[in-house]
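Left out: one protein chain. Kept in place: all the others.
The letters A and B name the chains in turn, as written, and every chain counts its residues from 1.
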Amino acid sequence: MSSIAAVSDIQLEKKSSLWLDAWCRLKKNKMAMVSSFLVVAFFLLAIAVPILSPFPIDEVHYDSIGMAPNTLHWFGTDILGRDMLARTFYGLRISLAVGLTATLVSFAIGVVYGAVAGFYGGKVDALMMRFVDVVYGLPYMFFVIIVMSVFGNNILILFMAIGAVSWLTMARIVRGQVLSISQKEFVEAARSCGVRNRTIIFRHLIPNALGPIIVYTTLMVPRTILVEAFLSFLGLGIQPPQASLGSLASDGASAMDLYPWLILFPGVVLAILLFALNYFGDGLRDALDPRMKK
Amino acid sequence: MMALLTVNNLCTTFSTPEGVVRAVDGVSFSLERGEALGVVGESGSGKSVTVMSLMRLIATPPGRIESGEAIFEGRDLLKLPEANLRSIRGDEIAMIFQDPLTSLNPFLTVKRQLTEVLETHRRMSPKKALTESIHMLELVGIPSPAKRINDYPHEFSGGMRQRVMIAMALLCRPKLLIADEPTTALDVTIQAQILELIADLRHEFGTTVILITHNLGIVAEVCDHVAVMYAGKIAEYGKMGEIFVRPRHPYTQGLLRSLPRLDEKRAARLESIVGQPPDLTLLPTGCAFHPRCEVKSEHCLREFPSAVRFGDHHYAHCWHAEDRS
Partner (left out) sequence: MFRYLLRRLLGAFFVVVGITTFSFFMIRIAPGGPFDSEKMPPPEIMRNLEKKYHLDEPLMLQYARYAKDVLVHFDFGPSFRYPERSVNEFIDLGFPVTLRLAIYSMIIAVLIGISSGLIAALYQNSRWDYSAMAFAMLGVSIPDFVLGPLFQLIFGLKLHWLPIAGWDGANFYVLPSLTLGSMYAASIARLTRGGMLEITRQDFIRTARAKGLSERVVILRHMLKGGLLPVVTYLGPAAAFMMGGSMVVEKIFDVPGLGRHFVNSALNRDYTMTLGLTIFFSAIIVLFNLIVDIAYTFLDPRVKYE
């Protein structure tokens, strides 16, 4: 056993310098740093604004219907006189929650699926990956919509449905990583010492496949947020009285000619969020995999 | 007779995260018509960068040709306008690269990759270019060339692929052929065939050749002159025979001792040069070879040796070249 410990120590040492290098590269990437700052800021605002705002998100004021942005209501008010600033950041909160949860679901499915396929290899791998190939080509939005229409508009179902259709790429990445790593000596070493398969998967393979997985997970968050917003815009996602950036944009789109700020603010916040998350994910990829750059 | 190519004080640098590296550091040599020069050295000795600089095929950045001149038939290749240089590349000077699999375009047929050379430099009609290309394939020993020319590179074996590369290089009957480790990626038996082919074609066309390799044995088969490079500089230069019989630089001597010899009666132990090839970012002072040298002295640590001449065509950069023979 001690030899294995020694081997994984060496592995760890290499890793820590890899992470350090990546961090140095990331720090130099200005856009990525600005983006990560924006993402953190949005997180904090999403938590704080609905709490701190003097206007509750669902308080109807008939005396302040459809007001343009002003000093009292920075983002204006909607057709029921609700404060758009509070509603936008409340919507952001829901969007972030859906994005993170769905990402987590797809992360779990994808990692397990990919690790199993890559580890067992051979026929199992071929069959599992063929399935992924086939499903990859399908218009998954339709299946999400079927699920939403059949099981009703439940936010938990929404998490699951989005997560369940976005794990495919993750499974591919994990499988590729596992396949390439499982050829390496330290896995042979562990195997020859009679370590159990499950232990090898969780202690050796997954930690080593981490780089690309982190990058892809980061890039998956904006994607799932987009899917949620998309569904909510169509009326198939978040239902009133709850609101997400997508459903706010949907409400705004119908009254756009009179109250353009109703779609402008949720739309711009969503776009900035997605932009920042995408840029950060890209920066992370460049930092963790310098070969991809240039 | 005027030399075909004269290179003077060529310097090429690369900027890396660890700092600027002098990959080629003041290389000078000259090449007579019909000569075959072997450039020998370990990886990182600057031999490939030297010829890439001559053709100006160095990626800029990170590479940069800092100084020097390369006079090819009266024209300085390093200062020629890009368009003029382009008409020399592939026509008067052609190259063969190390790995024929990656050096041929996998998306285009061999026909397309051969005929385009003639169409560019000779303004041939596609039909005439095709006939000419098939003829050249036949010359380099591709069986049923009229049929194979329509295949893609991956449909050829490694040795055949290198033959295609050679055919491509010879299409315009270049005055100078540069072969950059043409056999490194091939099987040993195929290596011999390819070398023989290069030697034959050289005599047939009277082509001047620069052959880059890390293997002195390969040089012996094809070349009449040898330049041994170490850490971006020429360590020793001379006629093939002289270098093999009376090497003057300890590095050359080491290289020769590491060659297997058929004439040894007993199975003598093969020697290797101690130590590692130098790290170009942290070059030793003075003569870069001194950490691995058996005969180094105080002087070697301080100053790079000037050339010591032995006759007209043989010199070595070593403070102790004269004591050793």
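Assume a residue touches a chain if its C-beta (ideal position, glycine included) is under 8 Å from a C-beta of that chain, and two chains touch if they have at least 3 such contacts.
The shown structure was predicted, so the numbers you read here are calculated from the model rather than taken from an experiment.
Colleague: Give me the visible chains that the unshown chain touches, in label order.
Modeller: Even though it is not drawn, that chain still touches A, B.
Colleague: In the whole complex, not just what's shown, which of A:I65, A:L100, A:M141 or A:L210 touches the removed chain?
Modeller: A:M141
Colleague: For a quick check of understanding: of B:S43, B:S87 or B:S258, which residue touches the chain that isn't displayed?
Modeller: Considering the complete complex, B:S87 is the one touching the chain left out.
Colleague: With respect to the chain omitted from the figure, which of B:H121, B:R248 or B:H314 is a touching residue?
Modeller: B:H121
Colleague: At which residues does chain B meet the chain that is not included here?
Modeller: Chain B touches the chain not shown through residues 55, 57, 86-91, 94-95, 97, 99, 102-109, 112, 116-117, 120-121, 152, 154, 165, 168.
Colleague: Suppose we count only contacts with the excluded chain; which residues of chain A make the list?
Modeller: Within chain A, the residues touching the omitted chain are 134, 136-143, 145-151, 222, 226, 229-230, 233-236, 246, 249-250, 252-253, 256-257, 260, 263, 267-268, 270-272, 274-275, 278-279, 282, 294.
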